[in-house]
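Only one protein chain is missing; all other protein chains are in place.
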Amino acid sequence: MKFELLDQVRTQNPIAFNISNFVTVQDVANGINAIGGSPIMSEEINEANAMVQMSNSVTINLGAFTEAQLDQIKAVGLAAQDNFKPVVLDPVAVGAVAYRLERCNQLLDEFPVTVIRGNAGEVAALADVEWQSKGIDAGDGNADVVAMAKALANKRNCVVVLSGKTDVITDGSRVTQVYNQTDLFKLHVGSGDMLSSTIGVFLGTGADPYEAAQMASLTFAVAGQVVANKMEQPLAGSFGPRLIDELYLINKSTVEAVGDFKEG
Amino acid sequence: MKFELLDQVRTQNPIAFNISNFVTVQDVANGINAIGGSPIMSEEINEANAMVQMSNSVTINLGAFTEAQLDQIKAVGLAAQDNFKPVVLDPVAVGAVAYRLERCNQLLDEFPVTVIRGNAGEVAALADVEWQSKGIDAGDGNADVVAMAKALANKRNCVVVLSGKTDVITDGSRVTQVYNQTDLFKLHVGSGDMLSSTIGVFLGTGADPYEAAQMASLTFAVAGQVVANKMEQPLAGSFGPRLIDELYLINKSTVEAVGDFKEG
Partner (left out) sequence: MKFELLDQVRTQNPIAFNISNFVTVQDVANGINAIGGSPIMSEEINEANAMVQMSNSVTINLGAFTEAQLDQIKAVGLAAQDNFKPVVLDPVAVGAVAYRLERCNQLLDEFPVTVIRGNAGEVAALADVEWQSKGIDAGDGNADVVAMAKALANKRNCVVVLSGKTDVITDGSRVTQVYNQTDLFKLHVGSGDMLSSTIGVFLGTGADPYEAAQMASLTFAVAGQVVANKMEQPLAGSFGPRLIDELYLINKSTVEAVGDFKEG
């Protein structure tokens, strides 16, 4: 685990371009700022190239795209490829809606992505594994989440972060499991989106994608757990602002001390 | 009052599809999660059918629709009708803007809705009663709010929730008034939208619409009052996250103990 990547984020202050989910965009922007990046958002195709060029990474969240926006998303993905910028893809609800799965797979055929971050239902759908999603939630299934994540990483030649009770980070051969958790992540609607954009910030340092995804996932999970542990009862609404508080306050020592993970 | 509906929401965890107001969508999504539902949002017509089919209820908020979005809204409304899914309509600012009133009435002519939730100005406009709205606020008028709500319920053959200092819930003959309140609801921009989507969650249990609207309104009002009573001074900003905290923590006993209402 490259703990020093957190310091690097704070020193480099990467510009993180996000095609965002309008449901959670404010939390995502504030989370990026708090962890040490600089967020920039746009839905306009005419500035796709400019946005990508000034950025250190691109995060594409498919949480609420419309057909009309797909051209912009493609333009951004292709610009990222041309400019060698790392891309995180968050395939929201592709496990639940056939239309989303189809469009997401089309995008993945058009341009390469560096990291896919999804829940079990989303990763299963992209990896063609049987799974029962429930709306935007992960749902349940009997498949081995590590095997599923590895299958998708190999299929799409990228790093996969499958987040859930345990976060699985894999490049198709190496696997890290992060055990830090809180149930409040599930109660707070933007948590997955924020994790994806946090990975984008870490990628923006130019670090190795697997190591960036590892450390981003661990930092985010530890921050959530630290916040939850300070609460006497679960506060589903206050968790949002306090998670952003902690993303700003957290440092390498805290991640080292609280981090609970297995590399292999 | 069917207090047990709150437990039923938590047990069934209804999927609540929301066509949302982009101003308040994050609070709405978190509120749905907190009370015990599972939110899903989309603005894309190609997935309208899929979204409706996987959902237990639909909430259509007209807070910030554009002409281009009306086709999707109609598609969702018709899909809800075809699939027997209950629909909540929130007619934001129809009391203030003639264009909105016209479009809202057109939608109401196209597909049936189960519940309309609005403030006095909005209900007055849809019921053709004289009233002076102020922007998105309710405004003032001399009309009898109960009579207005009943008139609209009978006109559109649905349940009407007229929220304000007193919330009025009516199916056109039966009337419930909820007296729990806090001025912070007015200060917090998303309160009305959250109430509408909370009603959507309760409808998603399959309960009788009048009983679902009653209990959803009472639960929401009690949650707001509980939060306000804990504050030494009104905290207009902190009210948002704390209301979501309470929507998660609130239970049947609290609603029974604090609830102040009259059925008739």
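Which chain is which? They are A and B, in the order written, and residues in each are numbered from 1.
Heads up, the rule we're going with is that a residue touches a chain if its C-beta (ideal position, glycine included) is under 8 Å from a C-beta of that chain, and two chains touch if they have at least 3 such contacts.
Source: prediction; values computed, not measured.
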Would you write out the residues of subunit B that touch the absent chain, in ascending order?
22-27, 63-67, 93, 96-100, 134-137, 186-190, 233-238, 240-241
Which parts of subunit A face the unshown chain closely enough to count as touching?
15, 20, 22, 25-26, 29-30, 33-34, 38-47, 50-51, 54-55, 240-249
